[in-house]
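Reading through the structure tokens given below for one structure.
Yeah, one chain of the complex is gone here, protein chain that is, but the others are all in their spots.
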Amino acid sequence: MTLPPLAPDTLDRLRRISTPTLTTQLFKAGFRNAFLAGVRPLCPDRRMAGEAVTVRFAPAREDRAGYEVLADPNYPQRHAIENIQAGQVLVMDCRGVGTAANAGDILVSRLQVRGAAGLVLDGGIRDYPSVQMFGFPVYALGPAAPAHVVRHVAVDENVPIGCAEVLVMPGDIMVGDGEGVVCIPRAVADKVATHGLEQEELEAFILEKIRAGAPLPGTYPPNEQTLAEYETWKRRRGTI
Amino acid sequence: MTLPPLAPDTLDRLRRISTPTLTTQLFKAGFRNAFLAGVRPLCPDRRMAGEAVTVRFAPAREDRAGYEVLADPNYPQRHAIENIQAGQVLVMDCRGVGTAANAGDILVSRLQVRGAAGLVLDGGIRDYPSVQMFGFPVYALGPAAPAHVVRHVAVDENVPIGCAEVLVMPGDIMVGDGEGVVCIPRAVADKVATHGLEQEELEAFILEKIRAGAPLPGTYPPNEQTLAEYETWKRRRGTI
Amino acid sequence: MTLPPLAPDTLDRLRRISTPTLTTQLFKAGFRNAFLAGVRPLCPDRRMAGEAVTVRFAPAREDRAGYEVLADPNYPQRHAIENIQAGQVLVMDCRGVGTAANAGDILVSRLQVRGAAGLVLDGGIRDYPSVQMFGFPVYALGPAAPAHVVRHVAVDENVPIGCAEVLVMPGDIMVGDGEGVVCIPRAVADKVATHGLEQEELEAFILEKIRAGAPLPGTYPPNEQTLAEYETWKRRRGTI
Amino acid sequence: MTLPPLAPDTLDRLRRISTPTLTTQLFKAGFRNAFLAGVRPLCPDRRMAGEAVTVRFAPAREDRAGYEVLADPNYPQRHAIENIQAGQVLVMDCRGVGTAANAGDILVSRLQVRGAAGLVLDGGIRDYPSVQMFGFPVYALGPAAPAHVVRHVAVDENVPIGCAEVLVMPGDIMVGDGEGVVCIPRAVADKVATHGLEQEELEAFILEKIRAGAPLPGTYPPNEQTLAEYETWKRRRGTI
Amino acid sequence: MTLPPLAPDTLDRLRRISTPTLTTQLFKAGFRNAFLAGVRPLCPDRRMAGEAVTVRFAPAREDRAGYEVLADPNYPQRHAIENIQAGQVLVMDCRGVGTAANAGDILVSRLQVRGAAGLVLDGGIRDYPSVQMFGFPVYALGPAAPAHVVRHVAVDENVPIGCAEVLVMPGDIMVGDGEGVVCIPRAVADKVATHGLEQEELEAFILEKIRAGAPLPGTYPPNEQTLAEYETWKRRRGTI
Partner (left out) sequence: MTLPPLAPDTLDRLRRISTPTLTTQLFKAGFRNAFLAGVRPLCPDRRMAGEAVTVRFAPAREDRAGYEVLADPNYPQRHAIENIQAGQVLVMDCRGVGTAANAGDILVSRLQVRGAAGLVLDGGIRDYPSVQMFGFPVYALGPAAPAHVVRHVAVDENVPIGCAEVLVMPGDIMVGDGEGVVCIPRAVADKVATHGLEQEELEAFILEKIRAGAPLPGTYPPNEQTLAEYETWKRRRGTI
């Protein structure tokens, strides 16, 4: 699968845009369901942006889910981690099960060593307190001690998946901040990056005005006069 | 994928065994999670047994889920129905969403005309009252008017799926009765069919005794004396 | 509040259209969330169409929810029933609580005597087995013996409400069949009624073809040739 | 444990009172939470009233929940059934798990043969279609094929339990009709039986008036004039 | 609506009483359901007490929920914020939906500038990490990036609402601490403030005794001797 190219600075721009702003831009582009609700950062002060590669888990069954499968280098969970490219984000479809862990300190370390941009899953993380110390962007439902084999078996790599009830296609752009994760359909990533930065700047101006006592009407959303003031402010301040 | 053959009468036998008996046999074979909880028959008096073919749905997204995709003959939902073989059961992974419909009267009719053995999904059925009249084995979460595109997009055919939190592999055997559906891993289907029929007969004998006033201890589960009586009863009655 | 008029035959037409067809027409008109999921008919063979009047319930509190409030003729639950107009549908926002009853045989009888078109609620019904005998369109989450005061207090009449997570504005058109209930925004009711009947007829033709062995591709959705055949079929059959 | 005696006709009276009326009487006696929500009758046309005996289930564990435990005559599930007295109702605390079955056709038959008044559980029933034919009052969450050992182990008999989030003490009175089950604290059973029958008669009168066109205000709830009419009606009709 | 006056120091007192103590006092006054479960502080070290003003949200619909509605100064969400009085608490009925945000940094800043006492909602907050820095009492279900229009439309101001399944009447007193929020019916606020402070002092004494090794019986709850010791302790320590 060859993916259409992104503009060279799109990932850098997206990394600087907050997830609330991204969801607003996606709403305006026709996408209402892009935020992975309930998926929370282990390192809230790290930002993340990168192309999605995916792993899919299905329900465990006694004949297929045991520790022995983990030694197979083609087991999708292990294979996807071992083959991730620098800058990519691994996204796992864990069917929203928070009571089992789809990765722990060793697997997250391998992702980090390989230069991955992050890990996103609608499942649990084990060794949670340790992984919080890694300074690596991990987004999950929360801590869970049991290994994934008590509930899941990995069955596929790099297919379209659902994660926290959001469609994630391989090659989509995952962006994370201290609030959570947004999936940006690849085809609109360049546009969202451009408009998103503009919105961030406008809202910084609006927030400044509101904190100085401006009323909501006319300020938020801004009317023409406020937009004109903004243009002046922006010129005075220099660009982003 | 070539599947290992089944014994010639396995499907016929399984169709005569109740789902409670099948779950007991599967428990004894090491499988604790085989019943598709919440998936209920539209025609409770039909029995079903057949090989699984699967379709997988992922969450809808505005750029991929609309009525226009349905005209593509390769759209997995439509392609799987159009290519089902006589005696197969179509199993759909609808992620447990009961508020949208993954099939209605027209698609179920096509399955019926093609000789499919049944339809199983952890999602909704539209035109539910009509489909109940078809005399065709359909098992679903319940009625739902909206077409699947409000919540889902079909993304795969004949891959391992979860359905009602049970793993279903293509080629597994789906058996349904008035209580619901069990998924039998293909490798144990012959054995389950044989032992299941024996259990059915033994429990018919035990039920007869209990209704005649026998106490539970010694009767259910049966001790050696009860098993000896059963052997006599069975010989007198002729075989299954 | 004066509501814009409906075309004279809109309600009659809507009553003849199935809820799956209505959700499809609403999807095409831009509305993805119109079906009241989980709200089921007590009389599945009755059809219902009428303008919504609404009652809103809030959580009970010991100082406001007791049997004594029911004697107040202005208590919204009682006042709305006593003042309903012939042909209207009473819709109650019960916050999705199925374990208490917002109406029983006496209140439903009063609605029926006054000529209401139906009752819709995302709550419970008490005296359920009796109400099922009334031949009156009631749609609810299921049976519940306790009166609403154990969980709710009625606080408003004829305001916008949520019912089963669908927005219902006073004056919207509620349509029900054996599958459930759809809320049609008043502004699109005429259009949905017209297009809906057309879709019903086309799908009757398609179902006939499918049951006669036609393949899905080209038939469902119909291509130009199938649409031409349909025109012929329709002329031969006479109009609706 | 010796239980305080009931008035001789209390059970007979309670069996004639609907569960909605019972919850109203209990509300007036200070009990807001007496209806076992979600627990539905398998034989909706049977009425049930009897003293509770209880069984408690805890989560299964591999070392304690297997088919072998069922042969122990002291296993609480089996022991309670084998020792139930005529007229008693067996109530099982299944922790609200609807996906496993805590009884099936054989155990229900044993209860029926022993003269039990009924079976109530917030769990599943297997052999559900057969048990529906028994004409025996069974109330459960729904059908489930797997035996209880996949989720539960029975750990206690005749202790206070929760069933569908309602406290049930051994000796409390369980009453069931087509709507569901109410648990009546033993200490108020006589009073509830007396007042409940009166309410049933009054509401029959009110329903008659409403169906004849009376308005809600003054009729329901009844004012003094309506109560006076009721007294006349009652005298004319003879007593209960 | 004119509200009955509060005693002059009631709000100051309530701000010093913990929410556990308040729920105990409310229980004793007959109110069992006053704590907004799941609604958590963004600034756990701030205390809050103030009169409720309310906003009600209903489910979004494509014809009513878009960014354009936000420019209307009468849109209830914006109007209520713009008109809040110093010392009031804005309470929003978000129907328990945690996956969309009903306010973010700009709206919270406007509340703060206007001198509001706090913001309480059973919904999400966007710009969550920033809002945590404001030192302003905000209580919500958690972070959520998407603006409220993906799930809600604001429909009413200053009506009775449910928030986290608790009834909130305009004018009720909302009190928050590091544990969460309690809604105190206005009519009992003075009494709860008085008795609550007394309970706080008594429990400080009891905690001191327990930490010094006193047994539970006689100490907690206190018997007459402990109460006598408490009176001595209180006199020695001076009053509150």
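First chain written, first letter: the chains are A, B, C, D and E, and each begins at residue 1.
The criterion applied here is as follows: a contact is a pair of C-beta atoms (placed from the backbone, for glycine too) under 8 Å apart; a residue touches a chain by one contact, two chains touch by 3 or more.
Values in this document were obtained by computation on a predicted structure and should not be read as measured data.
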> Where does the absent chain make contact, in terms of the chains shown?
Replying inline: A, D, E
> Taking the entire complex into account, which one of D:R15, D:K28, D:H79 or D:R95 touches the absent chain?
Replying inline: D:R95
> Of E:G50, E:G123, E:P143 or E:G180, which one is in contact with the hidden chain?
Replying inline: E:G180
> Out of D:R32, D:R211 or D:K234, which is the one that touches the chain we can't see?
Replying inline: D:R32
>> Just checking the interface: what residues of chain E touch the absent partner chain?
In response: 18-20, 22-24, 27-28, 32-35, 37-38, 40, 44, 177-180, 182, 203, 206-207, 210-211, 213, 215-217, 220-221, 223
> Contacts of chain A with the missing chain: which residues?
Replying inline: 67, 70-71, 73, 78, 81-82, 98-99, 101, 104-107, 109-110, 113, 126-129, 143-147, 149-150
>> To test your reading of the contact rule: which positions on chain D touch the chain that is missing from view?
In response: 30-33, 58-64, 95, 153, 155-156, 159-162, 165-167, 185, 187
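As a working rule, only the chains that are shown with their structure count from here on.
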> Could you give the fewest steps needed to travel from chain D to chain E through chains in contact?
Replying inline: 2
> Which neighbours do chain A and chain E have in common?
Replying inline: none
>> As a test of understanding: of all chains, whose mean C-alpha position lies farthest from that of chain D?
In response: A
> Does the chain A and chain B pair touch with the same residues on each side or with different residues, judged by whether over half of the numbers are shared?
Replying inline: same
>> Please tell me the distance, in whole Å, between the geometric centres of chain A and chain D computed from their C-alpha atoms.
In response: 50
>> With centres defined as the mean C-alpha position, give me the chain C-chain D separation in Å.
In response: 33
>> If a residue has to touch 2 or more other chains to count, which residues of chain E qualify?
In response: none
> Between which chains is there touch?
Replying inline: A-B, A-E, B-C, B-D, C-D, C-E
